[in-house]
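For this depiction, one protein chain was excluded, whereas all remaining protein chains were kept in their positions.
For reference, chains read A, B and C in written order, and residue numbers begin at 1 within each chain.
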Amino acid sequence: MASSQLREEVLQANLDLAGSGLVMGTFGNVSGVDRDAGLCVIKPSGVPYEELTPDHMVPVSLASGEVLAGELRPSSDTATHLELYRAFPCGGVTHTHSEFATALAQARLPLRCMGTTHADYFRGDVPVTREMTREEVETEYERNTGLVIVETFATAGISPQEVMAVLVANHGPFVWGSHAGDSVERAQVLEFLARMECMVRTVAPDAGRAATYLVDKHFLRKHGKDAYYGQR
Amino acid sequence: MASSQLREEVLQANLDLAGSGLVMGTFGNVSGVDRDAGLCVIKPSGVPYEELTPDHMVPVSLASGEVLAGELRPSSDTATHLELYRAFPCGGVTHTHSEFATALAQARLPLRCMGTTHADYFRGDVPVTREMTREEVETEYERNTGLVIVETFATAGISPQEVMAVLVANHGPFVWGSHAGDSVERAQVLEFLARMECMVRTVAPDAGRAATYLVDKHFLRKHGKDAYYGQR
Amino acid sequence: MASSQLREEVLQANLDLAGSGLVMGTFGNVSGVDRDAGLCVIKPSGVPYEELTPDHMVPVSLASGEVLAGELRPSSDTATHLELYRAFPCGGVTHTHSEFATALAQARLPLRCMGTTHADYFRGDVPVTREMTREEVETEYERNTGLVIVETFATAGISPQEVMAVLVANHGPFVWGSHAGDSVERAQVLEFLARMECMVRTVAPDAGRAATYLVDKHFLRKHGKDAYYGQR
Partner (left out) sequence: MASSQLREEVLQANLDLAGSGLVMGTFGNVSGVDRDAGLCVIKPSGVPYEELTPDHMVPVSLASGEVLAGELRPSSDTATHLELYRAFPCGGVTHTHSEFATALAQARLPLRCMGTTHADYFRGDVPVTREMTREEVETEYERNTGLVIVETFATAGISPQEVMAVLVANHGPFVWGSHAGDSVERAQVLEFLARMECMVRTVAPDAGRAATYLVDKHFLRKHGKDAYYGQR
């Protein structure tokens, strides 16, 4: 069903996540999508990282959410990943409870764009969702988590291609990218930015954001058609 | 007296604790209980972790607190462990001076339930005890530490099966679990949560707790008869 | 063109920077200068640290900014390095986005001289630049970054030989030294000082700076003709 290449890529991304220090125990999960085949592949739920093999990766239908092969349950957060794939044009999704990004999510504060390190990866604030309602939590919780993320971007008019991450209130970050490994790398950057943002909020609560023209300069220096960072 | 299996399990849990970075020097101790045999097994006092063998683990009577075998003194905190075993239906106890949990204990602040990472392990705040009185400290100090913990849960109506940890005021955390190793793992989670709680209190002192229905959703998704996290 | 010795020195300094934990991914860059040959040598843009060889190091004309050999683009920050070499009598320049120095830059706060650890390396505050204007950012951004640094020192009357670092507002630190490796070492010290400064600002926002005579004592004990630190 799912190509062995996608399984291996998703396994590797999950192992990279485990090695990054962003997750504790079996927390965290990464998926990758094959839009032509109509499926995503995701980590199984609650299996220790050190035991994972490509065959443990669970293929799930993008349309129905059904498990397409194997005996293992997919990550309990699978329905959130699916909503992100349905709404956003991305190839991989990572969810972590990384320390400082989660602290901001618990404080219900956005990760503001305070400088060029941030602007190199995200064109503006990484938003925090509203709190979910009792009904959203008690029925189809994981799916509703995805829908609240999508709502957050639509309401605030943020492009999910320019800001590829969100903080779910009282929960933690979801991050996406062009493929599974790319979303893991961006999750690491997000945590680094969250560390700095927590420190800025501590020592200078009233400091303003970076100027928009500085943010645009750095974002566009690395992304888009006029980029001049790196070797071409 | 104490089965060699329990000794080895308690030794391994103590070594896992030492390897976790939660303890400095000979600080910290883990015990496990055999309720049928009426004893608990605990680390000896002040012996460097790297010298410990199963034979060093000290069996102590659950009823009388007497050492049942060997020449070594048990951990100076043994009487606290015993009171926890007497009052709470648990199989292992871990005591650490881990940095952020101890900082909260020194600040005499509870570890509030601010998000789903916390709710996956503890159903609500991890409480902080009241300060102990002069008399409680000067007479049977370690036993009274245990009694004050038990009092804290009884007074606040907290279930010791849903919140398996406490912060002893001006001292540090005690954590329990189904067995010795489980209490060590929970002590590591507690420290991670304490790190995030300290940061939330720093950047957003007025942020509210996570909604009760969100806490229940996450706690019950991993614990109890309707759990759907992991492989079954 | 550029001596193989300078290429190797600059490569080694870049690898030392990568090993220091001050950079993430391909962030950060180090250069060294050969004033007699009229060139500086700098890291190429966006090449992973682990792939770098001496031949990857890019020689650039100090006068014109032209690449003097090879196919690789130099670091996108090259024009900033060049302005520093033109204005300041130094032999190496390091740029990082190290966590706490960058947090201060994002908070637009100087790294104040609060004690002898600082005074052993920098004679007084490490300043923060003013924000750059839209015009400065949109035209010749990297060159203007260097010019704003030079302006900061001129305006405040700070000696670039006594304070060999700056925080660029909403960006991060630039650090210089007698040669490439020396600037990397100073960048590590800067980050350590920034960690302490953030903590001092957190626990004692009103604490005053170290007395000038104490700063002078420590700076001159290690630097200049009457130094008596180390073996002579």
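The rule we apply is simple: contacts are C-beta pairs under 8 Å (C-beta built on N, C-alpha and C of every residue); 3 or more make two chains touch, one makes a residue touch a chain.
Computed from a predicted structure; not experimentally measured.
The missing chain, though absent from the view, touches B, C when the full complex is examined.
For the chain missing from the display, the contacting residue among C:63, C:154 or C:204 is C:204, taking the whole complex into account.
Take subunit C: the residues that touch the chain left off the picture are 114-117, 185, 188-189, 192, 195-196, 199-200, 202-204, 207, 210-211, 213-214, 217, 221, 228-232.
Annotation for subunit B: contacts to the undisplayed chain at residues 24-27, 44-47, 72-73, 76, 97, 99-100, 102-109, 131-132, 134, 137-138, 141, 170-172, 198, 201-202.
By definition in this document, only the chains that are shown with their structure count from here on.
Taking the mean of the C-alpha atoms as each chain's centre, subunit B and subunit C sit 47 Å apart.
For subunit A, residues that reach two or more other chains under the stated contact definition are 202.
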